[in-house]
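A single protein chain has been removed from this complex, and every other one stays in its place.
By written order: A and B. Residues from 1 in each chain.
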Amino acid sequence: MSIAEVPQGRLRSPFYSRISAADTVNQWHEWKGYSSADALYCEDTEYFAIRNATAVFDLTPMTKYRITGPDAPEYINRLVTRDMNRIKTGRVAYAVWCDDRGQVIDDGTIFHLKEGEYRLCSQERHFAWLQTAAIGFDVSIVLETEDIAALAVQGPTSFTVLSTMGLNGLEDLKPFGLMNFDFDGADLMVSRTGFTGDLGYELWIEPGKAELLWDALFEAGKLHGIRAMGTNALELARIEAGYLAAYQDFLPADATMRAGRTRSPLELGLGWLVDFKKPNFNGRRALAEEKRRGSAWRLVKLDIEGNKPAHHSYIFAKEKGNKSEIGFITSAAWSPVCKQNIAIGTVRTPHGAVGSTVWVEVFYQREMHWSRAMAQATVVDKPFWFPPRRSATPPGRY
Amino acid sequence: MTDRYDAIVVGGGHNGLVCSALLGKAGKQVLVLEANDQVGGAAVTREFVDGFAVSACAHLLYQLQPSVRKDLKLSPKLASEDMTTVVLDEQGEHVRIQGNSVLGVSDADAKSFRGFHKRMTRFADLLRTYLNKPPPRLGTRGLSDLLTLGRLGIDIRLLGKTEMREFLRLIGMNIHDELDERFESSLLKGALSLDAVLGTHLGPRSPNTIMTYLYRLAGDHGRVASPTGGMGSISDELAKAARESGVTIRTAMPVSRIIIDNGRVAGVETENGERFDSMTVVSNADPKRTIMDLVGARHVETGFTHRIHHLRMRGNAAKLHLALDGLPTIAGLSKKDYAERILIAPDEHYVERAFNPAKYGESSPEPVLEITFPSFRDAKLAPPSQHVMSAVVQYAPYDRKGGWTDAARQEFEAAAIRAIERFAPDIAQRITASELLTPADIEREFHITGGHWHHGELTLDQFLFVRPVCSAAQYRMPVDGLYLCGAGAHPGGGVSGAAGRNAARAILSREKAA
Partner (left out) sequence: MKTYDAIIVGAGHNGLTTAAFLAKAGLDVVCVEKNDYIGGAAVSRNLYEDWMYSNCSYVCSLLRPEIYRALELHKHGLQVTPYGGSVTFMENGDYFGSYHDPEVAYREMARFSQHDADAYERYSADTMRQCRFIRDFLLRTPPDPTSFKPKDIKELIAIGNKFMEMGEDRMYETIRFWTMSVAEYLDEYFETDVIKAAMSGSGIIGTALGIHSPGTAYVLLHHYMGDVDGNVGTWGFARGGMGAVSNSIAGAFQAYGGELRTEAGVAQIIVNNGRTTGVVLENGDEISARVVVSAMDVKRTFLKCMERSDLPESFYKRVENFKIRGSSGKLNIALDGMPTFPALPEGSSLYISDMHFIDSMERMERAYDDWKDGTWSKDPYIDMTIPTAVDPTMAPPGKHFMSCFVQYCPYKLEGRDWTDPEREEFAKSVIEQIANYSPDFKELILHYEIRTPQDIEDEIGITEGNIFHGELTMDQLLFNRPVPGYAQYRAPVAGLYMCGSSVHPGGGVMAAPGANAAREILADLKRPNTVPENFGDD
């Protein structure tokens, strides 16, 4: 009698049938065991759907945990660096969590679903850490990645699309708010969140209704430019929005091999997420010490001259005569909406103050030959793309 | 209305008393809160049946640090001093070990033992220096840490090339192989094996047992004494020293929690609801109890919780107390031998085999024993012409499969009696009352998690820089104002007072720096 093997190869999300139907380029990668599309038909078109209409992205592989129990609020508050008491029910918070050394393990969003009940979403898996953190707390942590199908619906017409679909009352939903609707007898949760820096929503529903939801959404969006998108378009949008990605702009602290490869929230420009008024949270002592002594690294958003994306580049203090680099680029792109050459990077302090100038060594290839250029870059403090429509409530109809 | 103290010591075990006495001498207002009716923790004397008193937990003194004696001007009264270790042989050809000499073995073994003892005490002396100061932190640029580390390096080098090589080779080794290389006598090997594993979850073949053997020698070169009036008299003397330096000691005051306010220590609350305020709380409780129960995991960080949670402290040593209507007859034992320390460990394989079941949560069907008859020299401990026997019996794993039910207790006690009967056939007839304290009982009565002597297994991965856990080896816990002064901290257990003394010094020097 044999015992069935666990699924071999890649898993398919509940939206797979719809996404593969939209797919023409057959370019996929693996995301936490799932097949996830790089692109579906044309990266540019997919990207401009985010910025001009509505683009839909399958978020299902995102790791999701449900945290409940009498101690859940206290537990969450000890876990993450920000003060979660300020996040009322029906609200969502972006948060980071650290190890005892104050180094970032991951970032993610925490949904305060109802009194004492939370959902934590992150790119990486953290069940073992969350369980260890639960020692001494009366909480229950349940992995629910496969139990919830999720879509990001992003772009200026996204509100119109969802309203057309019959989600009434959405006009009152502020950024980082969430609402629940009935969809074909199932609970459809809509949060005004996203990874694109534009007006947008994320939809959460049981997997059995996934295809129905997709169909309803695309029916409603037919006249509003709705399109499915792959990861590449989303990646470009997130750099424009200045969001960080694990394994690119920082490494999960518990996964690093070499000393000095981890980053603290202060070093990632996320000091605003660290609330020292809380008496205890993971990393507090180390972060307080870092604050006192000063950080070793600083995350910078760079506006780089020219138009050659600075992928994997070194950052220097001066154009010439540098003894060594002061840092490197972790994400880079040419921004089609800003018409700017943008990048996110990490530099050693005291370099990288906002408004200062650094130099980036850009390599680019033209017809087989490689060229090297030193490009001047300015450290900026705001996201590259931050349209007013992103936070307008009620959102405009486009 | 609450009282405010400069420091509150949770638990009046010997380390807590040493720590409080030293803080008191430095002019601090100190309060000691002890859960039991008498101070001393695991170093207490009490009656287990009318007229028969015994050292309830620890029963021999071999590690009390000279530095502690000196600082507190202690002069314990000893009923037996420099006791001989008698290793029982079924034929009555017992082996007697005292200092560097051993009788009842071949000349070659006796000679070899002198060499062995010389080397081991030399290494133990090296170790002792470091038992009496906080372990340095690694990877910091702090001057005193670097000095201590440098000094450690120099001290090891000063052993000379040959001895240094031996030290580096032996420190991680098991005692079994070393004994096998050196000795023929099974009894001698059995006895030294037992010395290395007493109070641990290790067998003589487990690497690391040379280290535990050295630790044993690091007090007084392995010289063993039995205090007059039992171990409680040591604690009483310590309590007296503490009181004389102005310390307030309150017994029957179990602490229910250490109060954390705004991320730092603010005092303690007792089970009867009383609250005592202090910005400094020193816990003599074991690290698990201190952090998990008294402080609460939520007041520390996750990585630290994880380490404390995985601290290994499953006791294996049970105590057996017998009230006897007379001394048992042991062939080949002279009258005065009853005053000595008597071991049942016929050979090293016997010791290892006794350990095997402990790995699977079973107790030894043929246990090893360390036996004393304290009433022999200290008549007050038993009614006239009657005697009390105190024995450490191993292995009785704390987390015994199926738990320590009455049947399980009877089974283990019977096994211990059977083991004694092999040498003292009349023991059973002499017993008028008995008491068995399994590690589970010790946990309950003395509030030591796992009933472990050392408040945490004494292995290299829980020793020195990493005792009790990484980044908390300098007595200071990662909550402002909270210190650890018990055996769970560096250097470990045994009635040595080293942890208490080091902790007091760490607290005072920190205050000076602040």
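Side notes on the structure shown:
Keep in mind that, in the parts below, a contact is a pair of C-beta atoms (placed from the backbone, for glycine too) under 8 Å apart; a residue touches a chain by one contact, two chains touch by 3 or more.
These numbers were taken from a predicted model, which means no experiment stands behind them.
Of the listed positions B:Ser144, B:Asn262 or B:Asn356, the one in contact with the omitted chain in the full complex is B:Asn356. When the whole complex is considered, the residue among B:Pro66, B:Gly115, B:Gly172 or B:Gly326 that touches the unshown chain is B:Gly172. Among A:Asp83, A:Asp254 or A:Glu325, only A:Asp254 touches the chain left out of the display. Along subunit B, the points of touch with the absent chain fall at residues 137-140, 157, 161-162, 164-166, 168-173, 177, 181, 202, 205-208, 306, 310, 312, 352, 356, 359-360, 459-462, 465-466, 470-471. Interface residues of subunit A with the unshown chain, by the touch rule above, are 1-10, 30, 32-33, 100-101, 125-129, 131, 143, 254-260.
Following the convention adopted for this analysis, only the chains that are shown with their structure count from here on.
Per-chain Cα centroids separate subunit A from subunit B by 54 Å. Taken in their complex, subunit B has these residues touching subunit A: 260-264, 292, 296-306, 309, 471, 478. The touching residues of subunit A, counted against subunit B in their complex, run 71, 74-75, 78-79, 99-101, 129, 132-133, 135-137, 279-285.
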